[in-house]
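We show some of the complex, not the whole, and keep each chain where it was.
Labels run A and B following the written order; every chain starts at residue 1.
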């Protein structure tokens, strides 16, 4: 199976909303919810992609060649590369019923595991989703990050404990899902949460707690204060609030605020190992990749996921060779040029 | 009735010039007068829309959730949100004869009233238009702002008195209508007016006088000196002079000049509650929305207007939730990022 075959098959199975575009840039699907698009004008998604394209790699091949290592140590574990599958939920609604949230999670968890990566998995209105995913994570020795929505503190605590019991190496919360009005309509309201509530949650589990959906230095400081061990800089792919900045352009200020004090992951528009390289150069510790795994799963299940991670790893390694970086620690600000939007 | 149905019906009734575009951005109708377009190249309209799209919202959902209030106090009254219908005139000419200025005003006045907002209404060459509108405002207890064109001082004074007698909570003048050469051609010349004349007008009525069509800090200072209680930062939707700046990009300098000393409203390209949020963040006290009400009326009459206000209010409230603003006072400069054109 090749990635080209995966894409071709995905076009047949992924449903009416996603077009499996040659450039997955948020244009064809803008405003398509249900579907994979950004909300409203779609600018949250589109800007993620476009802003990444402004960052350029500093090529220099005059140096003593060594074997490149993409290995990353994060949250007490070693990964083959600092790239993870982002949580994706309600796939039956946004894509097609060829998969449901459980079978989708299973495919990304196993594919990522095999490739030396790991998957973040999603949460849903129905309890079976989270439960089933937790079991899948348990079955592979805890190599996955269950990501809980900002329900009531009580419910979050219960789910965090389930994650801990399953041996998950970390547990996440997408705090920006507070903007998903559709959840309240289904009788399961979500809401913003203060530092105190987050601290209670972080303190209730023994493994690292990761807050996803941070877009400001102040937000990052609050996450740190709450005891989070990591954050994901993210605008939720443009799906919870229209017209936000791209995640990459707010990264530098966040790195300045909390860099070195917690792990900083990022998602939004990342497609290639070169994109991953850019985020690392700007100070991120790792990257979550979202939509590319949707067509990977719909077109190739676990194998599609594995091939996608492999491709990204090869691209990252190549970028390191061409810029003279032997390890991730060598990928610093000097390796890219970038003028942020503002 | 849904807004989608309103739009579909509007396409059938609104006439040949307006295309009810998915993005109402001034491109399809550029130069179309009669019609809804901007004058000449249409850049006055187009820039309004484009410049608003450059402003980005600062997302942060780590805070103690509270009930959001979009309530605004302006001109001695409380509104459910700081959004008003902009005056639109000669609808029979620019759109279709499914409506005339009286039936149009009636629809926006009543729809806005019901939604907790209020409408600015227009003026015309024929006296019946203003007279009829005044009666409609009187019938709903004065919840509307008659907007007088810059005719002779004598005529303006007479009309302002009519507005006062009808109990209108404010009276406006679109001073930039001085550029409407078409009025002179119909025997009713308009012209620029000095501070002194405006002061006479402002001093002749007991309710607030609002000057619409301010595009510079100096113009705002003159309006203040004339005794106006409010201004509308506006390039008249690009219809009185081609190639002006957008209204949003001149807002910050105007806020610096007169902010806190008078109420600052703005119009030009505002479509969603997110757009409203941006103006408030840059220092405006309220927003006038124009063209969206034209298809609201042609497609849904009073109900279409009501639904449009409701949609904008919901979007504004959602933006407040996602940025951590409980009241309008919390929407400050830190809630957006923006680099003005120049």
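By definition in this document, contacts are C-beta pairs under 8 Å (C-beta built on N, C-alpha and C of every residue); 3 or more make two chains touch, one makes a residue touch a chain.
Worth saying up front: this structure is predicted, and the values here are computed from it rather than measured.
Colleague: So 2 chains are in place, but how many copies does the full assembly in this file really have?
Modeller: 4
Convention: only the chains that are shown with their structure count from here on.
Colleague: Degrees of rotation, nearest 5, to put the Cα trace of chain A on chain B?
Modeller: To bring chain A onto chain B, one rotates by 90 degrees.
Colleague: Between chain A and chain B, what is the separation of their C-alpha centroids in Å?
Modeller: 42
Colleague: Using the touch definition up top, name the residues of chain B that touch chain A in the complex.
Modeller: Of all residues in chain B, those touching chain A are 23, 53, 55-65, 272, 274, 318-319, 321-322, 324, 337-339.
Colleague: Would you tell me which residues of chain A are touching chain B in their complex?
Modeller: Touching chain B: residues 40-41, 43, 47, 150, 175-176, 178-179, 181, 191-195, 198, 211, 213-216, 218-219, 222-223, 226, 235, 240-245, 341-342 of chain A.
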